[in-house]
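Note that one protein chain is taken out, while the other chains of the complex remain in position.
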Amino acid sequence: MKIEFTLNNKPETVDTDPMRRLLDVLRDDFGLSGVKEGCGEGECGACSVLVNGEIVFSCITPVGTVEGCTILTIEGYRKTDRYRTLEKALEEAGGVQCGFCTPGFVLAAEALLRRNPHPSEDEIREGLSGNLCRCTGYSGIVEGIRAVAEREGLWAT
Amino acid sequence: MAVIGPAAISRPVPRPDVPEKIGGSVPYIGDIRFPGMLYARTLRSSVPRARIAAIEIPSMPEGYFVVDKHDVPGKNGVHMLTDEQPFFAEDKVNYVGEPILLVAGPDREEIDRILKKIRVEYEEVPPVFCEEDSGNPDVPPLFGKHDLFCEYEIKRGTVEAEFEKAALIFEDEYRTGAQEHVYIEPQGMAGVFDGERVTVYGSMQCPYYVKTALVQGLGWEEDMIRVVQTTTGGAFGGKEEYPSLIAGHVAFAAIKTGRPVLLVFDRAEDVYSTTKRHPSRIRIRTTVDGNGAITAMDIDVALDGGAYVGLSPVVLQRAMFAATGVYRIPCVRVKGRVFATNSVPAGAFRGFGAPQAFFAVEMHMHSLAEKLKKDPLEFKRSYMLGRGDPTVTDGKIKETVPLPRMLDRLCALSGYDSKSRTFKKEGSSRGIGVSLFFHGCAFTGSGEKDKIKAKVLLKKQGDGSVSILVSSVEMGQGAQTTLRKIVAQTLGFDIGRVRYENPDTDRVPDSGPTVASRTVMIVGGLLARAAGRLKERMDETGEVEIEERYVQPPHIEWDQETFRGDAYPVYSWGANAVEVEVDPVTFEVSVTGVWGVYDVGTPIDERIVGGQIEGGISQGLGYATVEVLQQQKGRLLQKNLTDYIIPSSKEFPDPVYELYSSPYEYGPFGAKCAGELPFVGVAPALAAAVQNATGRPVRRLPVSPEYLFEAANDED
Partner (left out) sequence: MGNMTDAYRPGSLEEAYRVRARTGAVPLAGGTDLMVRHRRPAGLVPDPGCPVLLIGHLESLARVEEGPDAVRIGACATYTSLLKHESVPEILKRCIGLLASPPIRNRGTLGGNICNSSPAGDTLPVLYALDCSLVLASTRGERVLPIDRFITGPGKNTLADDEIVKEIVVPKNSFSSQYYRKVGTRRANALSKISFAGLFSKESGRVRDIRIAIGAVAPTIVRSREIEGSLKGMPIAMLKKTAGAVAARYKPLIRPISDQRSTERYREGVSLRLLEQYLTTGIEQEE
């Protein structure tokens, strides 16, 4: 099946089994290795990408369901000013240890902040609740996003 | 990057490994594609114990291979403490998930089809599932005559005499469950054979453990084998011994196929077939005299080791050396054993036997205090070890123990005293509990001196940069930052001038495994000494190489035969408070506060130590509450991340913590150990809080709602 979508700001077409996992299409067909497989069952969030601005698990998304959608992976996002702000804040807050979960959390943060530029701590934790981290206990990640949320800036509407 | 001032080693610096991690650009093993690479998947035993009667393998399409016991050029035994665990099952299997063979080939769908066609004929044998199964005449022993991997006893004084004259004997039994590491990056390795040498790449903690295992598995000379660590997405002990097994798999496969072979685990496969924390059953009998003073403790430690020896003897030793906790007990006997069962082998996991022991002794002291109508905290305080006191192995505490002041700080931070009173008065479902604990730094006993014999190299390059050459790995814990800081600070220059790459055994000496919280204290200590020597020679042109080897500090006296003396060179100390609310209807435990005070000597980077504390607490609270891992007839009930629950971002509040620093003379800049300590104490503090909240003893981890429900109903 031919499936068209915008990937990291570029229009793309794939002709493939529509039941293939979006994760495999992104990693194997497009070489986007920043999208990780941590569990393959929609539990850990290492595979998170933005589809039409919403955070989804690419490991349980059939590629056939993203026809006409806009997809953003960490590779596309890391070129933005918003990324650089989050990167600095997460680093300073000690929110990165082994790094495997981190791109997923970055995209979850983007999805949260674009909806809610000044989330409370509860709202931050809720927004991240689909991402698992085993190294940090979440403290550094939440703190980094809170630091970004408290400032005026790139997400202000 | 910041220049580190002379007294500022603890000040956080940006971590050099972080930018490429956040942006997803650093490759982990699953992201690497070798030209001409084959994928591999493992066929595993589906029964807990059987003789393999036959294996029916279909005819293999061109380019697809089966790799099994016949393809092990050397010894089919993974070298750890012993060699009895085979790389591939010989003629029997001993646990569900035991590897039997690999199928390797270019297309994963085809590999899947082939795997489904392979038929293994099992002749099942009655399995051993618990300690009680041994001695059952219908169940052939799994290991030795009595299914015991190891058995030890240590004593000081004569407990029997104390039992004769005791005014009170208080006895109880404590159990802890298995736990899975859930490093977010699953296990993975790749093997490459160039016709002469084999190179194994992968996610690991111990490149030289892997290399040693390959030397034996291949039967080759050491210089024909190269091991390279790839960026590792979490480990926690789960990648300490296990990778040696799969390193063999990919090495044998690369040789047989003539192509690079990549083996990355599926998560469910990782959950059900890789090593787990040892479940424990610990019985403590304490004698008390007419004045209400403890006169002796008789402790029995039993750990379930699963199907193979692995590191069980060392886990047991650490558990036994922690059996009396932070307390000064006049007369002690500790008996310990690890029994064999037909379940997935138990292995290293942050804490390594100490968490089990501290749970038992902390709950015991708490309950004993209640029995004696004393305040648990005051009771514990009165027994705390101090400088000069004997340890359980009859060594001596050589340093000032800061626990009393740490406990004061903890109580101030947490509001323990007033909360305790309020919660008790309320008759509420809220409770606050405290735990006291230590972690013995680095290898137990004479391990550093006799087994590891760590060696580091520090090389000044022609361009003025300095390279750290050690086998320690960065696995998230910050080694790439802390070791660089130690060298940079000693040499007095910018951390940016210090190079440290993922270890490659072709380039780095064996500075020992990245385990036992030894990396900063031992390896960092050697690097500090090397840097001190290099400093004298920085003006020399060209390359300068400094080698530094481990020398045991003079104050350590240890007899490995009798387990007597100083089990550890030094201890890091900790105190935790946890506040909970137990739902009176559903028995769900909500954690409403967590506090910790830790003495890790001089922190080499406060933010990195803070990260270890925050992560260790989260894992420890998970161990205490949601991480239920149960076995039924050798099969894990929780086999994937949907069913094996680790804490989410909404689980627990941020911990509040402080560092209390008593520097250690033989640690770099005074550093002690930090990685495991924060895990060890938090589960007992939570359990104590629940015990206070419910008024019923908590004797089990995890403290699940189901456990509390049963306990409440038993009472009725």
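The first chain written gets the first letter, and so on, giving A and B; residue counts start at 1 in each chain.
Throughout what follows, a contact is a pair of C-beta atoms (placed from the backbone, for glycine too) under 8 Å apart; a residue touches a chain by one contact, two chains touch by 3 or more.
The model shown is predicted, which means the values in this text are computed figures rather than measured ones.
Taking every chain of the complex into account, the absent chain touches A, B.
Between the chain not shown and the residues A:E12, A:E41, A:E92 or A:E121, the one that touches is A:E41.
Remark: the omitted chain is touched by one listed residue; of B:E180, B:D266 or B:D510 this is B:D266. Counting the whole complex, the residues of chain B in touch with the unshown chain are 39, 41, 107-109, 112, 264, 266, 269, 585-588, 626, 630, 637-639, 642-643, 645, 647-651, 705-706, 709-710, 713.
Think of the hidden chain as still there; on chain A it touches residues 1, 17-21, 24, 28, 37, 40-43, 45, 48, 51, 54-57, 59-62, 64-65, 67-68, 108, 111, 125-127, 129-130.
Quick note on the criterion: only the chains that are shown with their structure count from here on.
If you average the Cα atoms of chain A and of chain B, the two centres end up 31 Å apart.
Taken together, the chain A residues at the contact with chain B in this complex read 33-41, 43-44, 46, 73-75, 78, 83, 86-87, 90-91, 94, 96-103, 106, 125-126, 128-129, 131-143.
Across the complex, chain B meets chain A through its residues 12, 14-15, 17-19, 21-28, 30-31, 181-186, 231-236, 266-268, 475-478, 607-608, 610-611, 614-619, 640-642, 646-650, 652, 654-655.
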